[in-house]
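A single protein chain has been omitted; all remaining protein chains appear in their positions.
Naming follows writing order (A and B), and every chain is counted from residue 1.
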Amino acid sequence: MSISKSFSPVKLIILFLSMVVLCCLPFVVSSFVLRIATGIMMWIGLALSWNMLGGYMGYISFGHGASFGLGAYIAGMLMTQLHLPFFVSLLIAGILTYIFAALVGYPTLRLSGSYFAIGTWAFAEMMRQLVLVLTITGGPEGLRLPPMLNDNFFYFVMFGLALLVFMVAYLFFEHSDFGLKVKAVREEETAARTLGLNTTWVKNQVFALSSMFAGIIGGAFAYWITFIHPDSVLGPLIADQMVIMVLLGGIGTLFGPVIGAIVLYVGNQYMLVMWGQSSAYLIILGLAICLVILFLPEGLMSLLRILRGRRRGIIKRLLPGMKKSNI
Amino acid sequence: MGLFMQTTVNGILIGGIFITIAVGFSISYGVMHIVDFAVGEWIMLGAFTAFWLNQYTKIDPLLLIPFIALFFALVGYLFQPIIQKVVNIKHRSAAMMALAFTFGLSTLLRGSALTLWGFNNRNLVTMLSEMNVNLFGITVPAIRAAATVFSIFVTAAFAFFLYRTKTGITIRAAAEDKTVAGLMGIDGHRISRLVYAIYVGLTAMSGVFIGSIFSVFPDMGLRYTAFAFFVVVAGGMGSFSGAIVAGLLLGLISSFVSVYVGGAYVFLILFFILYLILVFLPKGILGKGW
Partner (left out) sequence: MFKKLSIMRGLALLAISGLFLSLVGCGSASTGAGSGASTEARDYYKVGVITSLSGAEVYGGNVTKYGYELWADAVNKKGGIKVGDKSYQVKLIYADDQSDPTAGANAAERLITSEKVDFILGPYTSGVTKAVAPILDKYKVPMITGSAESPTIWTQKFAYTFGTIPAADLTANSPLDTLAKLPNPPKTVAVLGVNDAFSKAVAEAFKASAEKKGMKVVKYDVVPAGTDFTPLISAIKQLNPDVLAVGGHETEHMQVIKGSKSLGFMPKAFVMHYGITTPDFIKNTGKDGDYVYGAAVWTPDLKLKDDLFGTVQDYVKASKEKFNAVPDYTQAGCSATGEAFSAALAKIGAKPPLSEQQREQLVKALEQIDIQTFYGPIKFATDGNWYHDNVGLKALTIQMLNGDQLVVGPNDMKAKDPVYPVPAFNAR
């Protein structure tokens, strides 16, 4: 079960190579591509953070964008009004989002199913309206952060954050007792409670944790884009995209959100570049979502699994004596 | 006092617009258990259909309502099997897949409208658009009054259908417990299809009123999706009477907050109330939802 056990030389090389490739990326590609890569990393992080709540615990949130926006605004305000350094602001944004989500989570997590989905959505809309009428946030004028225009820096920040969220999802949700408890809440909440599991605590922790990551990523986003506006960081589209990415990739899996984020983000950008002059890309996007759900309800991960199944079959035929664990 | 009465009447008139949408939406949730993101787009399509028909035939949009309702009921009837396919998917969160599916549908419809008809605002002129009625110093825009009266009429007819006809009773049975209804020999599929047809027809029909009160453009649906959610959740999902009360509540709150608190806070307060209702009264204000 431990990580070190699964380190074979081949895998070590793959690991090493992948890290090298991802770290060298900024020095190879043009800055537009790097910007897209930064965006992908950000959305991988966001989709993974949403998946903690929606995938592992089965609480579908349509208000996760509120945490993202909250983090963005906290970090932005700390940097512009208190002139704190970026990483300090990011840390505080994360902590505050965590506390805020823990407080909000308590009443909100009493809801479940569609009620939870709509409850979180209503809460997020409320947050957007609140930021619009407050003066401290700049209201409809938005908030401008001091520009820091180092593309490589933001790529590595987002890369690091995506990696962090990935590790947390892997360690805490896929390979720990905590993860089992979370899944127990998803499968049979009442039974889990009857068996003595403190479901309220587990739910609240997952909610706060996933919100915290969204908040930190939001803070990094604010500094990257340098201009945030209630409609752009607190709009419903942020949460909607997270949901669609995870469903597209495969909900409740470790790699589903990663794949979903890459495919949707790259696809969206590509369509925008190709057909940016008309609104036809909305048709294609909508159609793509509908088709995936109709024909690949388990997400793109299921496609991968089918392919892997085939490959395994082929290898088995070729090497009948091969040990299963090697694959 | 005059302002208070006027604000109340305004509130009822705003709410009246939403009742028809809410009733259809609520029943469709009750039977199919899907939350339809595309509700606003059905409104938009209804308004656009009225606009284009009016352009070519010069028939008053209000007289076109029965045709639009029937036409969209047919669209809904033909389209429902696809949604049913999504609902039937063996998936841990099939309801959520359906939700995401309707989200995709809404994007698709909005994108198509935007591409086909462009971004322009269009004015849907009806015979009542220019008129207003003055009662004891309270001014009532005729088209809004008509929308409210019409939605009360439609709601009453629908209630009669649900409570007094055999098909209506089977719908209610299916909404209450699909499995047991199935055991009693009710064809769940047929009922779902019928309900979805009614819902799409009613929603597109209210689009004609909304289009003539405000204006017709491809993005017009977005905000009504939000309002429909409000009404259905506050009324209790699947509750018929709750939807009516919640529709009126929505209108009254927006009207009173605009006048006495400040227009800036309308949505803030609305969403806060929605959140509170959800947390403390998850079965809706009348406690009748499920």
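As a working rule, contacts are C-beta pairs under 8 Å (C-beta built on N, C-alpha and C of every residue); 3 or more make two chains touch, one makes a residue touch a chain.
None of these values were measured; they are calculated from a predicted model.
Within the set A:L103, A:I136, A:V273 or A:L291, the residue that contacts the chain not displayed is A:V273.
Although one chain is not shown, part of subunit B still touches it, namely residues 2-3, 6-7, 10-11, 13-14, 114, 118-123, 129-130, 132, 134, 139, 141-144, 213-215, 217, 219, 223, 254-256, 258-259, 262-264, 266-267.
If you put the missing chain back, the residues of subunit A touching it would be 3, 6, 11, 14-15, 17-19, 21-22, 25, 27-37, 39-40, 44, 129, 132-133, 139-142, 144, 147, 149, 162, 166-167, 170, 174-175, 225-229, 231-232, 235, 237, 253-255, 258-259, 262, 269, 272-273, 276-279, 281-282.
Everything below uses one rule, namely that only the chains that are shown with their structure count from here on.
Centre-to-centre separation of subunit A and subunit B, using mean CA positions: 33 Å. Listing the residues of subunit B that touch subunit A in their complex gives 33, 35, 82, 85-86, 89, 91-93, 95-97, 99-101, 103-112, 114-115, 226, 229-230, 233, 237, 264-265, 267-268, 271-272, 274-275, 278-279, 282. Those residues of subunit A that touch subunit B in the shared complex are 54, 58, 60, 107-108, 110-111, 113-115, 117-119, 121-123, 125-126, 129-130, 132-133, 186, 240, 243-244, 247, 251-252, 278-290, 293-294, 297-298.
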